[in-house]
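The other protein chains are all here in position, but one chain of the complex has been omitted.
Let's look at chain A:
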């Protein structure tokens, strides 16, 4: 039987987003003053070291909020931190970003003690095995409250990845309904401290096209501005020459077809017109 012991957690970092200004430097100060505070010294569970990054929403990428049922010690920690923080900066809203949390766990395997650097979700999953031998996917899902896809990915990283601290039954690459997991008694590794890589969510085709589209959306104003700038000086210009000048001015790669779309949009908005006698030539409309 293994202990993933939280009493020996070495370090545990949380990401927290709040609605106001703040950055990494400020975050460090907050952590320092939190450690000095009376709340932290009197109420915190002993033996856990934690730090919180307090980051401003809007300055950082946004992540979908992910629910997880945290171990008791971490919940206590979060509540105390929140109380401390809001006493210093009232009126701010704190949002815990569970999907960005990281922990270092001490684990006693039959073949040696290890330290595991894992994500918060991996932590929560592993700690389920402190009280049980064999757990089903459904059970872990109910007791951790992690979203289905995220949970499957997390378990996959623990049982099917490079570092297999859990075993999956039946064996296989994917986590299916009805699969069960046990602690891996025969786990060995040459190093003492091991990072268990999380499995990255692959960007789906739709996400990829939507990203490309957003980037194009952002750039189209620059393209429009460049077209108008060129046409304002030249007044009359052939399509080929306009495209050539645009490629010289624009600092990012862009397909001629996308330039055409912008030219057509400007025609539609009556910044430009096609020459009545030669549709290959554009006139600038002041």
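The rule is short, and it goes like this: a contact is a pair of C-beta atoms (placed from the backbone, for glycine too) under 8 Å apart; a residue touches a chain by one contact, two chains touch by 3 or more; residues count from 1.
Criterion: contacts and distances are computed from a predicted model.
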Remark   = Name check vs UniProt for the chain missing from the figure, options "Defective in cullin neddylation protein", "Proteasome subunit alpha type", "ER membrane protein complex subunit 1" or "IBH1-like N-terminal domain-containing protein", returns "Defective in cullin neddylation protein"
Key: Residue, one of A:141, A:164, A:195 or A:274, that touches the chain absent here   = A:274
Ask   = Of the residues A:191, A:205 or A:257, which one touches the chain left out of the display?
value = A:257
Remark   = Had the left-out chain been drawn, it would touch chain A at residues 238-240, 256-257, 260-261, 264, 267-268, 274, 279-282
